[in-house]
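Excluded from the complex is one protein chain; the other protein chains are retained at their positions.
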Amino acid sequence: METYVLLGADGRLSDEPAARDVTPELCRGLYRDMVLARRLDSEAYSLQRQGELGLWLQCLGQEAAQVGSIRAIRDDDPVFPSYRDHAAALCRGIGPEALLAQWRGVRQSGWDPAEHRFGVYTLVLAAQLLHAVGYAMGVQRDGTDEVVLAYFGDGSSSEGEANEAFNWAATVNAPVVFFCQNNQWAISTPTSRQFGAPLHRRAAGFGLATELVDGNDVLAVHAATRRAAETVRRGGGPALVEATTYRMAGHSTSDDPTRYRTEAELDHWRARDPIDRLRTLLDREGWADEAFHADLDAEADALGAETRRVCRAMPDPDPSTMFDHVLPGGSPVLAAQRDGYAAYLASFEDAS
Amino acid sequence: METYVLLGADGRLSDEPAARDVTPELCRGLYRDMVLARRLDSEAYSLQRQGELGLWLQCLGQEAAQVGSIRAIRDDDPVFPSYRDHAAALCRGIGPEALLAQWRGVRQSGWDPAEHRFGVYTLVLAAQLLHAVGYAMGVQRDGTDEVVLAYFGDGSSSEGEANEAFNWAATVNAPVVFFCQNNQWAISTPTSRQFGAPLHRRAAGFGLATELVDGNDVLAVHAATRRAAETVRRGGGPALVEATTYRMAGHSTSDDPTRYRTEAELDHWRARDPIDRLRTLLDREGWADEAFHADLDAEADALGAETRRVCRAMPDPDPSTMFDHVLPGGSPVLAAQRDGYAAYLASFEDAS
Amino acid sequence: MTTTLSRALTTALHHALETDPKVLVMGQDVGGLGGVFRVTDGLQKDFGPDRVIDTPIAEAGIVGTAIGLAQRGYRPVCEIQFDGFVYPAFNQIVSQLAKMHARTGGAITLPVVIRIPVSGGIGAVEHHSESNEAYFAHTAGLRVVAAATPQDAHWLLRQAIESDDPVIFFEPKCRYWSKGEVADGPDLPMHAARTVRPGGDLTLLTWGSMVETCLAAAAAAEEEGHDLEVVDLRSLAPIDVEALVGAVGRTGRAVVVHEAPVTGGLGGEVAASLAERCFDRLEAPVRRVGGFDVPYPAARLESHYRPDLDRVLDAVDRTLAY
Partner (left out) sequence: MTTTLSRALTTALHHALETDPKVLVMGQDVGGLGGVFRVTDGLQKDFGPDRVIDTPIAEAGIVGTAIGLAQRGYRPVCEIQFDGFVYPAFNQIVSQLAKMHARTGGAITLPVVIRIPVSGGIGAVEHHSESNEAYFAHTAGLRVVAAATPQDAHWLLRQAIESDDPVIFFEPKCRYWSKGEVADGPDLPMHAARTVRPGGDLTLLTWGSMVETCLAAAAAAEEEGHDLEVVDLRSLAPIDVEALVGAVGRTGRAVVVHEAPVTGGLGGEVAASLAERCFDRLEAPVRRVGGFDVPYPAARLESHYRPDLDRVLDAVDRTLAY
């Protein structure tokens, strides 16, 4: 299968039929999404380095894969993300406070999935893929036409649960698009030690419709995901999109990628930066004027400032919240533990 | 992919090149293996009905798949079976006592895997496939040329662990042949509710070499498995053979297959009986004389008689054996429990 | 109505499917076959394959897709075919099902019930007789219940399905065919322990398959003049600790009985709580009777592995004699 490309590494549009659907508005919108995501990502990275966040996993380099895919589905299509999908989350209106809370350690998740139709991050690899399939079975039973989009990484594809999800979706014809951001690495493990055949081929073997797309080409990602989603929406059965991209940063702020990959490899991918590539097109075609860029810079600066502000402003949670929401039906044992701990804490205050 | 057939349902040899390797000796050997297996299977079934066994899972109808495959590998090639692989086990010299012990409830497994190069039955579906891959990694490290054969069923292929095994084997190029007896049913669940695309296609997607073979054609199974095993042995990477067959009996002696499948379906498969089919060839070609059949009948009768005898002769195990072999390194806690229970039992004898 | 425990479950499922269109039943062979224990018998015929779902053989898949269905507003009741086959789903249960409500600050509720036929006593082959309640009872975020009678089987299951909590629902498979009365309504909430038999000399604390054994032991002890109380915990998480403390506070002597290996079993939790809370009332150590610390043995040995009347009475005698 050939990798689907619309916008070459040189920033030129191919003569693919889908290129005709590319409009200046679309490009400006996708460009804005990517620029804002990169700003949030780099601010969060800095905040982690300053000790304001416990950990951060950058989406640097993967903006096209995320923005292109989420902008290709409807706003009411539910999304089941992995944990590095900040660009996609931003597109769904999830703000910096919600995005940073988990990594600051003040909450285990940041937003209400129902409000944004965007699930909470899943740190246990591949678990969300089965949830997506189940949710899609619900869509089938409700007789509505949402398409469920589920993100995962190349490394996660080796988990049994990922493969159960592919198989299950194919068996019940669930309306789900599995979207793999194949960023070449799973922490220090390259894809060559993760699978023996390309993932898109495996997916086809399970009976999924497949797309292999240049994940740093936001237009190709957009077109391929749209194609996949529309097939699914028409009842054509589940699909898998494999987007070839690259994790430009370390796995997380705790990682030291110099231990396992070369500067030459990074250079190769730097030349394929998804934002630069679209910028080249915008510039050549004259689709974005100076005012657009000035506005966008200002917007990014504002997002950066807001990110820093809301991050530092997040207070530590009250200890008693630990006992909330464990069992919706409540439990006397838990209530006793909560009250006991409150009394214990109060005893210090009494003492002092 | 077309199903590979050598001996048609009408008992005629095809003009495939591999048909030239078919010798009378081979046919007589395979025929004998199948006939003996069927006898053991039906004796065990009767013994269960008489209350001598707690449970029995018949291999009725699947003799060709098992005999054809295990006879296609070397005697020193290790095998990781599922739980219905009595015909294969018999070929490895595992006798009726060993085969029935587990189902009589006197032991949890019947034989020493090292002695027969045939693992114990695995009742937790698909778990053995990962063991097979690990064992094959050991073979790689030892630099020897065994090929590991691992049996599993159509239903088991939906388990995450099965798919981890396929992927892992492909990734590390493990010398393993996965052999699926696709007998159309997993208890009451037909393959249509188990996967959305044929298993052999999925296997190819993982990067396994694949064969799709008529599982009731013992000659085709033999040729296909041999082909697969030789590719693997030459370092060509792991393979999967899917054998299309049919579980002629219920899932187990506890099952009532009339609840979920039709007499017509059974009739269809009765006409494809693997033993009858080879018999037709033997008869037409004159490859087996009356003496051969008379000897075989006698041998089968003897096996049947031995099966009944050894089954009934198996004594209940001593309660203290329950405490043996829990931890090779031993444990004072366990020793205390064993001694305490022995003393407790003795207290009844003292009392009486 | 007098019925078997198995049938009491079937009618509970039937009622739930009938009254709430969001309720689904899913699992291996639950459709045409009606499950290997026939608990779901007839349900697919009445409610169709979209509500009574024959799944692929993938336990993580069963629980994982149930979680997704619950997020979509459904109330899945999953069947795991045998106790020993729940482990492939352990990750989904422990890290996803149990934690989702808490980790989303209450934004997601997962009203999923996982039915597990549990424990031994039916002469089964390996992996078919596990008593694994302790794993789940130690997992924060799960409610764990064990039915011992048709009445509880029916009403506990209905309560479990109606509850918004994720519930692990244990069905003692050796009791599926036992008959009993099912009343017109529940007599207790889901979390309450039940005094199955009052008594003043010693309290037997138990659940699931061992309730009947303990009742038999109490009947036998009565003939020797001992008045044993039997308490069925019913709810294994959270445990109705106050009820247990109340009971043992009165009798001053207790024996905990379960099928799982004693070491690390839930009996330890019960005994430790009682030893702490009833310290001054206890006249003898709380003894535990349970399986040995060995894998469940071959069927011909299971009568030695599982606590029976004699082993319970042995512990009772020692405790009374202390």
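Chains: A, B and C, in written order; residue numbering restarts at 1 for each.
Basically, contacts are C-beta pairs under 8 Å (C-beta built on N, C-alpha and C of every residue); 3 or more make two chains touch, one makes a residue touch a chain.
This one's a predicted model, so the numbers in the text were calculated from it and none came from an experiment.
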Touched by the hidden chain, restricted to displayed chains: A, B, C
Absent-chain contact - pick from B:4, B:168, B:185 or B:341: B:168
Hidden-chain contact residue, picked from the options B:19, B:197 or B:334: B:334
Contacting the left-out chain in the complete assembly, out of C:220, C:284 or C:309: C:284
Contact residue for the chain not shown (choose from B:2, B:25 or B:142): B:142
Chain A residues that touch the omitted chain in the full complex: 54-55, 102-108, 123-125, 155-156, 158-161, 186-189, 193-195, 254, 256, 259-260, 316-317, 319, 321-323, 326, 331, 333-334, 337, 341, 344, 348
Positions on chain B where the hidden chain makes contact: 80, 107-109, 112-114, 119-120, 124, 127, 129-142, 160-161, 164-165, 167-168, 171, 324-329, 331-334
Hidden partner interface residues of chain C, rising order: 60, 84, 87-88, 90-91, 94-95, 98-99, 102-103, 126-127, 134-135, 137-141, 237-239, 260-261, 263-269, 271-273, 275-277, 279, 282, 284-288, 292-295, 322
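Throughout what follows, only the chains that are shown with their structure count from here on.
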Separation of mean Cα positions, chain C and chain A [Å, integer]: 40
Averaged-CA centre spacing for the pair chain B and chain A, given as whole angstrom: 45
Geometric centre distance via CA averages, chain C-chain B, whole Å: 36
Multi-chain contact residues (two or more partners), chain B: 158-161, 193-195
Residue list for chain C, restricted to those that touch at least two other chains: 55-56, 58, 60-61, 88
